[in-house]
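One protein chain is absent from this view; the other protein chains keep their places.
Right, chain A next:
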Amino acid sequence: MIEVVLNDRLGKKVRVKCNDDDTIGDLKKLVAAQTGTRADKIRIQKWYTVYKDHITLKDYEIHDELIEFSSIGMVIVVYVGGHGV
């Protein structure tokens, strides 16, 4: 079980517990359950690399990290690794 923190640049901060074999699509559903946006409106990306829905977190090597994301209207964008944007 890993805990991923997604940080919206507009003030939304969400801590999500998930398995490392969950797909990005599952993570979006969990984020949607917590933030109230629709899951298909969420985009998760790392520094302009958009994460695809069918790939697992383990394959993307997302571990217990602090993730920053920003939302443009209804799109939540995740920057993984906090490299500073």
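One rule holds in what follows: a residue touches a chain if its C-beta (ideal position, glycine included) is under 8 Å from a C-beta of that chain, and two chains touch if they have at least 3 such contacts; residues count from 1.
Quick note on the criterion: contacts and distances are computed from a predicted model.
A.B. asks: Since a chain is absent, check the UniProt entry for it and pick the matching name: "Pre-mRNA-splicing factor 38", "4-hydroxy-3-methoxy-5-polyprenylbenzoate decarboxylase", "Cell cycle control protein" or "WD repeat domain 73".
C.D. replies: Options "Pre-mRNA-splicing factor 38", "4-hydroxy-3-methoxy-5-polyprenylbenzoate decarboxylase", "Cell cycle control protein" or "WD repeat domain 73" narrow down to "Pre-mRNA-splicing factor 38" for the missing chain.
A.B. asks: Against the chain that's been left off, what residues of chain A make contact? List them.
C.D. replies: Within chain A, the residues that touch the unshown chain are 1, 17-19, 21-22, 26, 29-30, 33, 40, 43, 50, 52-53, 72-75.
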